[in-house]
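A single protein chain has been removed from this complex, and every other one stays in its place.
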Amino acid sequence: MSGAAPLRAQPAYLPPFRQSNAQRAAFVLLAAYALYAAAQFDLTWARFIIGLSNGARFLGRMFPPSFANWEPLLKGMLESLEIAVLASVVGIALSLPLGLLSARNLMPAWVTWPARSLVALCRALHPVIVAILFVKAVGFGALAGILALVVASVGFIGKLFAEAIEEISLKQVEAVRASGASFANVITYGVLPQVFSRFVGFGTYQFDSNLRNSTMVGIVGAGGIGATLFSAFQRFDYDFVCAILLTIIAVIVIGETLTNVLKKVFRA
Amino acid sequence: MNTAADTQPTTQAALVIRKLFKAYVAGQPVLKGIDLTFGGTGLTAIIGASGTGKSTLLRCINRLVEPTSGEILLEGEDIVRLGGEQLRAARRRIGMVFQEYNLVERLTVMENLLTGRLGTIGPLDAWLRRFPPADIEHAFALLDTVGLANFANQRADSLSGGQRQRVGIARALMQEPRLLLADEPTSSLDPKTSVEIMELLREQGRANNIPVIVNMHDVELARRFADRVIGMRNGEVAFDGAATALDDGMLRSIYGGEGWLQ
Partner (left out) sequence: MPEARPEARQWRRFGAGEQLVRFAVYLLLVATVVAAGRSVEIIPEFLYDAPEQMQDLLVRMWPVDFAHYPKGVHAGLMETLQIATLGTLLALVLAVPFGLLAARNLTPLPPVNFFARLVLVASRSVNSLVWALLFVAVFGPGALAGMLAIAFRSIGFLGKLIGEAIEETAKGPVEALTAAGAGTGALIWYAYWPQIRPAFWSIVLLRWDINVRESAVLGLVGAGGIGMALDTALNLFQWERVAMVLVAIFVVVIIAELAVTQVRKRIL
């Protein structure tokens, strides 16, 4: 150390809050792109006005919501719930070992590489697209929805589990290893306690997410309330649409409340 | 290099280290042929500047670090050759205390103590916390010994540094070890607590009739508590003798320089 090192790399004063030319150019490009893309979308004033009047009529027909046709609503909603529950359970059960195998601090590269690829593959396609494929494979109905959401769950929480395990303190693991514990016991005592509450957090988050998606996969025939919703739209049965949407939102809100209780119990 | 002051009557040495080499990067050895013998009792302090391989030496003994070559005989059995279940069985006979305690923070004190018995039970019992009643009784007795009788159900991360290190020692003793290793057990503690921890280590070594090997930075503590002192420099043993034989000349040759001695 020889006193204060001169900061020769920078000029003495930078103008405050100056933006670099590259940043400015990026913003100009973005704006130009937005204009160009908007033009492609046939975004005209006339269309906007027509849309507004359509929208007003549409809203008028949505209210008051009609629960007269409650039987398919209840049946579809229950099926959505069942899909979400089963997909979450199976998805989490598969994600635990996959997350462990993907953790680069505990496993050798020849194990993590295939596990990480599998998880990434599960994450690459939107659940609804996966649902389409499963509908073709196992036919219409809840099974396709469950399988699609299992894939989505593995893709999402498999990754989060692995990241959580990679962030643990290895000192605690070392101490358990030093006691002569077997690999399984090292995982149970050295690794799991460090990540358990985060796992509960991810698991409940995934359940919420599966619940939302289970109301959608029906649009492609994979069971649940989505099919009812889609056909109501196609029949212009908008007061029923409104009833379905209100029910979905209510169920999601209740689901989130329950998962918060769960997190409290496990101190996540 | 070796002024072996090991004058205790040894029927069979508890731990013998022969020609131990360790290189993390090929060609740059951290340990350059260590030869040491430890008798059945007594507290040995290993001193030396940072980076001289003290920690690596200790971790080679229970194979948390893989030795490059050499022999480590624990009660006559060569640990370097062991693998799998046999290695774990050998680790059970070696208790280890860490600088930063290395407790599993989110587990309770009792669970941390019971990790010392993990080598003896299967995965399902471990998962369900089904330990033999004798182990639990032993754990409570050890908590009394280290002065933490009422802390069994507290989480480890709620304890102070000194309390954590007591738990760390109790965990190592849970293994009913034949050898106790401590890697800078007092470096994260205040001076008063450091003395208490060293007293506890010496006491427990005597009570269980096992040798204790402690890495440390504090020369004064080493002089005060150790029966034998080993000084390491550049991956080699530079001094090995009774704590009373450790004079300033020796310290200079271990640590180099002299300005710090005043």
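Letters are used for the chains, namely A and B, taken in the order the chains are written, and counting of residues starts over at 1 for each.
The criterion applied here is as follows: contacts are C-beta pairs under 8 Å (C-beta built on N, C-alpha and C of every residue); 3 or more make two chains touch, one makes a residue touch a chain.
Note that this is a predicted model, so its numbers are computed, not measured.
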Which is it among B:23, B:73, B:89 or B:152 that touches the chain not included here? B:152
Looking at A:83, A:157 or A:191, which residue reaches the missing chain? A:83
Across A:137, A:170 or A:254, the one contacting the chain not displayed is A:137
For chain A, residues touching the missing partner are 17, 30, 33-34, 37-38, 40-43, 47, 51, 54-55, 58, 78-79, 81-83, 85-86, 89, 124-126, 128-129, 132-133, 136-139, 141-143, 146-147, 212-213, 215-216, 219-220, 223, 229-230, 233, 236, 238, 245, 249, 252-253, 262, 265
Even though one chain is hidden, which residues of chain B still touch it in the full complex? 108, 110-111, 129, 133, 136-137, 139-141, 144-145, 152-153, 207-208
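One rule holds for everything that comes next: only the chains that are shown with their structure count from here on.
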Inside the complex, what are the residues of chain A that reach chain B? 169, 171-172, 174-182, 184-186, 188-190, 193-194, 196-197
The residues of chain B that touch chain A in their complex are 62, 64, 85, 88-96, 98, 100, 102-107, 111, 115-119, 121, 123, 126-127, 168, 171-172, 174-175
